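Let me begin by handing over the structure; questions about it come next.
Excluded from the complex is one protein chain; the other protein chains are retained at their positions.
First chain written, first letter: the chains are A, B and C, and each begins at residue 1.
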Amino acid sequence: MRELTYAEAIREALSEEMRRDDSVVFLGEDIGVYGGAFGVSRGMLEEFGPVRVRDTPISETAIVGCGVGAAMSGLRPVVEIMFSDFVAVAMDQIVNQAAKARFQFGGQFSVPMVIRTPSGSGTGAAEQHSQSLEAWFVHTPGIKVVTPSTPADAKGMLTTAIRDPNPVLFLEQKLLYRVKGEVPEGEYTIPFGKASVRREGRDVAVITYGRMVQRCLEAADAVAREGIEAEVVDLRSLAPLDRDAIVASAKKCGRVLIVHEACTTGGVGGEIAAIIADSEAFFWLDAPIRRLGGLDSPIPYNRTLEDTVVPRTAGIADALRGLARKGASWPRA
Amino acid sequence: MRELTYAEAIREALSEEMRRDDSVVFLGEDIGVYGGAFGVSRGMLEEFGPVRVRDTPISETAIVGCGVGAAMSGLRPVVEIMFSDFVAVAMDQIVNQAAKARFQFGGQFSVPMVIRTPSGSGTGAAEQHSQSLEAWFVHTPGIKVVTPSTPADAKGMLTTAIRDPNPVLFLEQKLLYRVKGEVPEGEYTIPFGKASVRREGRDVAVITYGRMVQRCLEAADAVAREGIEAEVVDLRSLAPLDRDAIVASAKKCGRVLIVHEACTTGGVGGEIAAIIADSEAFFWLDAPIRRLGGLDSPIPYNRTLEDTVVPRTAGIADALRGLARKGASWPRA
Amino acid sequence: MGIPAAKLKELFLKMSQTRHFEETAARLFTEGKVHGTAHFCIGEEATGVGVCSALAPEDLIAQTHRGHNQAIGKGMRLDRMMAEFLGKETGYCHGRGGCMHIADSSVGSLGANGIVGGGIPIAVGAAFAQQYRKLDAITVCFFGDGATNEGAFHEALNLASVWKLPILFVCVNNYYAMSTPLNRHMNISDIAVRAQSYGIRGKSLDGNDVISVYEATLEAKEYVRREGPMLLVLNTYRYMGHSKSDPQNYRTKEEVESWKKRDPLVLFRDRLLRDGICSAEELDALDGQALRDVAAAVEYAESSPEPRTDEVLRDVLAE
Partner (left out) sequence: MGIPAAKLKELFLKMSQTRHFEETAARLFTEGKVHGTAHFCIGEEATGVGVCSALAPEDLIAQTHRGHNQAIGKGMRLDRMMAEFLGKETGYCHGRGGCMHIADSSVGSLGANGIVGGGIPIAVGAAFAQQYRKLDAITVCFFGDGATNEGAFHEALNLASVWKLPILFVCVNNYYAMSTPLNRHMNISDIAVRAQSYGIRGKSLDGNDVISVYEATLEAKEYVRREGPMLLVLNTYRYMGHSKSDPQNYRTKEEVESWKKRDPLVLFRDRLLRDGICSAEELDALDGQALRDVAAAVEYAESSPEPRTDEVLRDVLAE
């Protein structure tokens, strides 16, 4: 199959949907001639013109709010927020408006809007341009949250997102934009709420998503040489969350490592741990549930410091070794 | 000891600090002659005058931002946001500015600002005036989060908050404003990060905070008549979180129920469950860790519906019974 | 005055309905029949009714928390409004929203908003959809004087201007944001000045004179369709407290009384009599009808079923 980068896959999905459905419009800062801060929409202005590919002033509240109103009026806006950190500027429109409009108006309106935004650290862009904020929205009823980890998923899940009648926060993994992978031609959708087991194993269940999937797979390969077989589950969407896949993998392996880039405390990892600890998998656990998230710190500028605050392959491998080690469990017995 | 309402206790703490330290200033919408939407600051304009008790325009971003700048310049602003839902309007200033200023400037500034705001449902004020949003901020390094459940705590913890060199989100429990309790006279502080065991027990550890503390105590009383002794732990502050108290109580009881008003998914309950499941308490658990949070729904207007979406005493008692029931655990063995 | 008599009577009826609706709602509060809050627009009836009565069914409105006049002006049903106020399943939002979130997509209401200024960007989005679809309709966005200090106001007006959207921004200036008087929340006295920041037209007028409001809206509608956004400021006054729990210690009784001398309903009644459009009997009959409509709405609402608790999660997400 042909290969595309993650960024190209996103552009392809958005372009296909815009060709298919003229109610799809695309709004954001510098998405037109500039092609977006990360070049995702390069060439789209030329194909779709300035009426459908709309540069906006720097006004995140108005941009998202405009998306909400347009969606309530029957369009399917795709809104780009240049860095996911800037969702904070539009938080009211996302949480109090988009996510609540349907419910508070008794189902009279739906809000089929997608907010696309690049998430995560690793580019030396420091505290205000590097956060992983998915947990806020997983805690917000009324909005879906998606974190594709491959070009193929990025394409299929963006298509799903655009066709979804609800607001969807589509968190693009900044450091994956240039990563290549096989991507089917033509339109296809990937359902939300279905995790993908990226690697089968029986010793430790690694539950992860987004850019950390790759690092978990690398760590799993590293420890496989030592006889530890980790299973790597890529959640793909965080709301809805694939509870069954989480529980099944935890039950199968009896040991669980949860990995994400976002700060550990209050992160989605807590939700995952809680699901397992309150499920039938609990009875099959052979060791405490381990979380390996980012340090509870803003993202620093200096490259080495920046690397220090998010989980690295070596750290994940160490955690796997610690979990798999015999005797780690049941000192009580 | 004399009794004060929760609202009076807050007013007393703020007034005492303003008398003691003239760098404490108080900003917010309608806090002056109106006395605040919930009457918390009634009479303060008269005592402290309009220079220190400042009504603002309806501009949450500017209000919080002004607090950040004033704090960076050596004042100790206390900022009121009329309903905690409106933090969404000021999210950038809270998360990207207040919580990061110290770190990103390499420690050159501190931000001794308190954001006081009423949190929670129960007043029929519907979707945009009833949320419990503490989880967002527990996931934000650089800001502390406090949820006092009694008048005495409200006073002592607000004093601590005002004296703290960091931004503190002080989440007042709307439905507790009129609840009375004993409150010591004069200044005192209550440290953050120290939970309080409100009721001792040995069968089930109930970990909770804020307004749910009262309901958990009621539920504990109800099941005590049936021979179930629940221990009720009031976390008091969520960032920092009293990890030791959580683990100790879980270890002691072997069964854990986590209760909060906020939506279950992505809530602070996940963090608590994850802490337990990754601690030595894990080895002492006799049953899965149960969470009882609000339904994953916006808060509806209708009173009965509103009551339906947050945990009630009867539901908490049922969960306690379910957890304590013999045979509920270890079907695997 | 080239307004047809039927339209004038419609304006009078809607204003009376608004006044009676709110007086009744306030009474239901006092009787403890309502859990929640409400923001009444008594004294401001001419604004929402005047503007919305000048619109076509396909025009859209975005309402405020103080918007019963806007809702009734646009043709919403009193019975379903009252049912929503009482939190009933037959209410517009099936009891989920209450009067702070009243909406009726069938008459072009995008709903009221509980976040001050929060509805302004949404209205811009609706106008964007109208422009994109090349519709002839416009969107009218209501907000208060206090709301013009929110960042959302600024961003939304600028965006609408840059894109030349068919939107009429209507500021209902009642000189107070809760307890804070205009001159303590902004440093200008004519809010229409704010239009200049966006290069759009701004105009202020007497919001208690329903005829000028109606006529200004008709004119503005044509302008907006051709030229893009405009800001209309309607100066008026609210008689009641900000919400049910307002001590009203921030203004004098005299100030309130002086505004009551220019009561929009009385002004309009006098005008209709003076111009010989209606007789006193006709006006009394319209008022009586309004009263009966409200009574029927209460009956409908009170006899309506409560929402079912097992359906509470119904509209969190669309299928």
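The rule is simple: contacts are C-beta pairs under 8 Å (C-beta built on N, C-alpha and C of every residue); 3 or more make two chains touch, one makes a residue touch a chain.
Predicted model, so just to flag it, every value in this text is computed and none were measured.
Here the chain not displayed is in touch, across the complete complex, with A, B, C. Contact with the undisplayed chain is limited, among C:26, C:186 or C:273, to C:186. Although one chain is not drawn, the whole complex shows that of C:152, C:234, C:278 or C:297 it is C:152 that touches it.
Of the listed positions B:59, B:149 or B:302, the one in contact with the omitted chain in the full complex is B:59. Think of the hidden chain as still there; on subunit B it touches residues 25, 51, 54, 56-57, 59-75, 77, 92-93, 96-97, 101-110, 141-142, 144, 165-166. Mapped onto subunit C, contacts with the missing chain fall at residues 149-155, 158, 161-162, 184-188, 193-194, 196-200.
Even with one chain removed from view, subunit A keeps its contact list with that chain: residues 29-30, 32-35, 37, 55-61, 85-86, 89, 123-129, 295-298, 300-305, 308-309.
Please note the rule applied: only the chains that are shown with their structure count from here on.
Work out the mean CA point of subunit A and of subunit B, and you get 29 Å between them. Distance between chain centres (mean CA atoms), subunit A to subunit C: 41 Å. Contacts with at least two other chains are made by residues 92, 96, 103-104, 141-142 of subunit A.
Annotation for subunit C: residues 93, 95-97, 101, 113-115, 118, 151-152, 316 touch two or more other chains.
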